[in-house]
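In what follows, a single structure is set out as C-alpha cells and then discussed.
Every protein chain but one is kept in place in this view of the complex.
When the chains are written out, they are named A, B and C in that same order, and each has its own residue count from 1.
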Amino acid sequence: MEHTMGADNQIETWQEVTLVYNSALKQINTKLEVLNDEFQHVHQYNPIEHIKSRIKTPESIVKKLKRHGYESDIENMVRYVNDIAGIRVICSFTSDIYRIAEMIRLQNDIHVVTVKDYIRNPKPSGYKSYHMLVTVPVFLSDRTVEVKVEIQIRTVAMDFWASLEHKIKYKFEGNAPEHVKNELVECSRMVSELDQRMQELNEEIKGFAMEA
Amino acid sequence: MEHTMGADNQIETWQEVTLVYNSALKQINTKLEVLNDEFQHVHQYNPIEHIKSRIKTPESIVKKLKRHGYESDIENMVRYVNDIAGIRVICSFTSDIYRIAEMIRLQNDIHVVTVKDYIRNPKPSGYKSYHMLVTVPVFLSDRTVEVKVEIQIRTVAMDFWASLEHKIKYKFEGNAPEHVKNELVECSRMVSELDQRMQELNEEIKGFAMEA
Amino acid sequence: MEHTMGADNQIETWQEVTLVYNSALKQINTKLEVLNDEFQHVHQYNPIEHIKSRIKTPESIVKKLKRHGYESDIENMVRYVNDIAGIRVICSFTSDIYRIAEMIRLQNDIHVVTVKDYIRNPKPSGYKSYHMLVTVPVFLSDRTVEVKVEIQIRTVAMDFWASLEHKIKYKFEGNAPEHVKNELVECSRMVSELDQRMQELNEEIKGFAMEA
Partner (left out) sequence: MEHTMGADNQIETWQEVTLVYNSALKQINTKLEVLNDEFQHVHQYNPIEHIKSRIKTPESIVKKLKRHGYESDIENMVRYVNDIAGIRVICSFTSDIYRIAEMIRLQNDIHVVTVKDYIRNPKPSGYKSYHMLVTVPVFLSDRTVEVKVEIQIRTVAMDFWASLEHKIKYKFEGNAPEHVKNELVECSRMVSELDQRMQELNEEIKGFAMEA
C-alpha cells in the first residue's frame, strides 16, 4: 500500500531524508528526459535547455523551520519544508514552460499539490518562474513513499535574472539598497520584453514553415 | 487509461520504437539506482557493481522475426520481440542477484511477465544468468504505455564468461569446434566454484561482524 | 615527436576523423571543467553555466568543402574545415567570457590559431560570440596529433539569441524576410543592453562585499 510521507513516514535519520528525496529527484529527472525526448521526436525541438537539481542543506532546512516556529526534527522537515528536493527546468520560450507543466500534470502517478505562477503574477522584486509542488512515488525495497518535490520552470533569461537576484538577496541579507532593487526590477522588465519578442519571432517563423 | 503496447499501441515508426524503449530503459535504470542507494544505506554495501543497457539493432530484430517466421513490421516487433530493450545488472555475489530480483518483483508498477533462472538451470553451453521479462509504464505526453524490458542479472564472473562465450558464438556462427565448447563448459564450472567459495567467505565474515 | 594534423596526418577514414576529433573535444572539456572548479574554489562562483559540444556531420563538412571549391576527401577536411570539432561555453557575464578565454590562452599545451571577437565586433545580423580556433594534443596509442577545435564562448542571453537566429537562417536558407532580420537585430541590441546592465549590477555588489 502506498502512503504519503508524513507523521508515519518512518524516516528517522538525515541520511534517510537524503536517500528518499534524492531518489525522488532522480525519478522526476527521468520523467523530464523522457518528455524532452518525445517532444524532440514529435516537434524536432528540445523544449528543455537544461535541468539542475539540489537537495536543501540541513542548515537551510533548520533555518526555515525556525523561521516558521517549528522544532528541528525529521518529522517536521518532511511535513513542513516543501522544497527539500528542488528541480529547476530551463526552457527557451515561455510557451514551453506551460507545455512542460501540462505534461507533468497529466502523468497519473504524479500528484500536483500546489501551483504558483510567478510568470503571470511576478513577485514585487521582479522574480518570474513557474512553481509546481508535486508528489512522486519512490519505490524502496519494502514500501512506496510519496515524496514532495518542488519543480521550478523558467526561461533562460528568467533564470539568468534569478541567479543575480539570489546573489544580491544573499549578499544584503534581504536589505539591498533601493537603487539596486529598482535596477533589478528594471532588468526583470527587460527580460520579459526580450522573452516576448523572441517568442513572437519564433511563432512567426513556425507559421512560415506551415505555409511552405 | 493505461494500456499495454500491442496491436493498438499506435507505435508506427522505428524512431518511435527507439524513443519508447529507450524511455523504458531509463526508468528501469533509475529504479535500480534507487534500490542500490537504499541497499548501500541499510547494508553499507553496493549489491550492484555496474549496469549496462542497450536497444537491439534493427538488423537483429529483423533477423529474429524472420527466424520465427514473422513479417518485419513494427507491430510484430513490439508483439514478438521481447528483448528490444535489454538491461544487464552485474552483482558481486549470487545472493545479491536474488535480492535484486525480489526487490524488482515487489515494485507495484512493474509487471513480471516471465522469469528464466539460468543460474539454477544453466544452459548446456554453461551459460548462467537470471532473466526477467518485465513491463514498466512509460509516461508520454498524452498516454502511458506498458513497455517490455528484459533484465539480465549476473555476477561479475558469470558476465566475464558470457562475454567470451558470446564472442565465440558470433565468430563460429554457433558451430564452435568441440574442444572450444568443452573448454567453455569447463570455465563455466570454474566460475561457479569461484562464485560459491567467494560467497561462502563473504557469508562467514558477516557472521563474525554479528558476534563482535 | 608531436606533429600537427595535415597532409601527413595518417587519418584515412571518417571513423578515424570522428575518433580523433571526439578525443580533442573530451580533452578541451576536461580542461574547462578543471578551470571552472578552480574558479569556483578561488572566487566561490562558477563562470561556466554549461558546455555543449558537437562533431560536424559529414553532410555539412562536404557542403562546406564544396562551397570553397575543394574535393571532398579526408585530407581536405582536416586541412580546411576548422570547425569539425566545436565546443560552446555558456557564461553568465561578458567579463567571464574574457576570463575563460585568457585562461585557455595561457595553457602551454594549447596553441591558439585565430581569435574572432564577435562581441566587440558583432556580425551585421546581430550575432555576438567569442570564437577561438585552437589546437590541442591528442595522445593516441602510438603518436600525438595536434587537433583543431573551435571554441565559442557566449553569455546565456547571446546563446538564446543565437539559437533562434540559427533556426531562422536554416528555415529561410539565408533569405529571411526583411522585417524578421530587423527584429533579430533589435533583439540582439536588447540582449546587449540586458547583459550590460546585469553585469554592472553584478560588479556593483562585488564592491559592496569588499567594503563589508
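Just so we're on the same page, a contact is a pair of C-beta atoms (placed from the backbone, for glycine too) under 8 Å apart; a residue touches a chain by one contact, two chains touch by 3 or more.
These numbers were taken from a predicted model, which means no experiment stands behind them.
Counting contacts over the entire complex, the absent chain touches B, C.
Only one of B:22, B:53, B:92 or B:152 touches the absent chain when the whole complex is considered: B:92.
Although one chain is not drawn, the whole complex shows that of B:42, B:115 or B:201 it is B:201 that touches it. Checked against the full complex, the one of C:41, C:68 or C:120 touching the unshown chain is C:41. By the touch criterion stated above, the residues of subunit C touching the omitted chain are 2, 15-16, 19, 22-23, 26-27, 29-31, 33-35, 37-39, 41-42, 103, 106-109, 137-142, 144. Contact residues of subunit B toward the unshown chain are 50, 92, 156-157, 159-161, 163-164, 167-168, 171-172, 180, 183-184, 186-187, 190-191, 193-194, 197-198, 201-202, 204-205, 208-209.
Assume only the chains that are shown with their structure count from here on.
If touching chains are joined by edges, the resulting network of the protein chains shown is an open path.
Inter-chain centre distance (subunit A to subunit B, centres taken as mean C-alpha positions): 35 Å. With centres taken as mean Cα positions, subunit C sits 30 Å from subunit A.
The distance from the centre of subunit B to the centre of subunit C, with each centre set as the mean of the Cα atoms, comes to 41 Å.
Contact with two or more other chains is made by no residue of subunit C.
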